[in-house]
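Note that one protein chain of the assembly has been removed; the remaining protein chains are unaltered in position.
What follows is subunit A.
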Amino acid sequence: MSETLFDPTLKKKKKSTKSKPAFVTEDEPSSGAKSTPASEMDDLSLGDGNEFEFKKKKKKSKSAAASAVDDFEAALEQAGVPNSTAPTNVADDVETVKGLEIEIGYQAPEGAEEVSYDKMLDRFFQILRENNPEMASDRQGVKYKIPPPIVGREGNKKTLFSNIKTISNKMHRPTEHVIHYLFAELGTSGSVDGSQRLVIKGKFQQKAIEGVLRRYIMEYVTCKTCKSVNTRLLKENRLYFLECNSCGSRRSVQSIKAGYQAVTRDARKKAHTTT
């Protein structure tokens, strides 16, 4: 076998009778191997082309960076000799420094300070928790709780969100604002029925609504500085601001934008029938 493997030239000239099956089995993978690199190459070149035309600058910067790295490495190699000498010097320095420390006795208070930082931090939080538990509560994992949204089906195409009023009250936000956000995020529309329940067009799971509400809370309820939810939403000349009641910080929040809405067949049909 070793001979046959070793002499591919023989194989090409003439196929020997006895080792023929062996060659056949060998031929197949080799041909496969030949074909696969080609296809891979094609794929690669295609991919390269794609990436290249997506953004031309990227590639250049990459190669430039790579060359820079190479240069740096070369420089490092060149600097290899001085490097080897450097550590010994450093060690000497350290030794001298240590001697100085011992002589002067300067390091001791600083080291003590370093150790005490953690203790001081612990103590700070302990005091904070004792005096005003509200501020440190979120760090303790006591989470802001809102009742889970009660979501049901109305008919075949609509979703009923029955406790939106209580949820928005709990968040201290106007119901309209929450509704507006929900519609913008879900890309639908809907209405509020007689008993303050929200009717949303389209089928939505309870989990989906919950996720959107969670994002609403992240964006429009929690204070980014202290993570408190004790906040209020202010509107000042068309801009919305979130002001924190517990730490007084203030940040601007995006107004809700529905963004692009694809025209569905339903909408087209509706437009057609109305006109």
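Before moving on, here are some points about what is shown:
One rule holds in what follows: contacts are C-beta pairs under 8 Å (C-beta built on N, C-alpha and C of every residue); 3 or more make two chains touch, one makes a residue touch a chain; residues count from 1.
Going forward, contacts and distances are computed from a predicted model.
Going by its UniProt record, the hidden chain of the complex is named "Translation initiation factor eIF1" among "Maspardin", "Translation initiation factor eIF1", "SUI1 domain-containing protein" or "ZYRO0A10428p". Contact with the undisplayed chain is limited, among A:Arg123, A:Arg232, A:Arg251 or A:Lys270, to A:Arg251. Of the listed residues A:Ile150, A:Val192 or A:Ala208, the one in contact with the hidden chain in the full complex is A:Ala208.
The hidden chain makes contact, of the residues A:Ser162, A:Thr188, A:Asn230 or A:Ser246, with A:Thr188.
The set of subunit A residues touching the chain not shown comprises 50-51, 53-55, 57-58, 184-188, 201-205, 207-209, 211-212, 251-252, 254, 259-262, 264-266.
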